[in-house]
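I have placed the structure first, in the form of structure tokens, so that the comments after it can refer back to it.
Only a single protein chain was left out; the remaining protein chains are all shown in position.
Up next is chain A:
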Amino acid sequence: MSEVRDDRQYTETHEWILDNGDGTYTMGVTDHAQALLGDMVFVELPGAGDEASQEDEFCVVESVKAASGVYAPADLEVVEANEELDGEPELVNSSCYDDGWLVKFKADGIEGLMSAEDYADTLD
């Protein structure tokens, strides 16, 4: 069974978003997504200050098996990208909800996300 955490929200495209409570959000891919993709070998991330519109593909995670786009859940500005992933993309596999986060961004709220419970239901 894939792990789904209660403290954050989810998208249909298997991203998780954690509200940091200060107008910033942290985002990554879910346990379900990393398991499906398999060994991560490369992560292409935007830089701090980059902007993306809702639904833009603004990151790419590449496993041995496939490349997968990561989509902006809102109109946003990137605050920080996880530089650790440059040398250690496998953190997305081993710690997708903690050390393997992808980006932190600023946004004026986010709408239309799923609760942990609803997301878990989609995985059944």
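The working rule: a residue touches a chain if its C-beta (ideal position, glycine included) is under 8 Å from a C-beta of that chain, and two chains touch if they have at least 3 such contacts; residues count from 1.
Basically, contacts and distances are computed from a predicted model.
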Hidden chain of the complex, named as in its UniProt record, picked from "Cytochrome c oxidase subunit 1", "sulfate adenylyltransferase", "Aminomethyltransferase" or "4-azaleucine resistance transporter AzlC": "Aminomethyltransferase"
Missing-chain contact among A:A48, A:A67 or A:L123 belongs to A:A67
Suppose we count only contacts with the excluded chain; which residues of chain A make the list? 38-39, 41-42, 44, 60, 62, 64-67, 90, 93
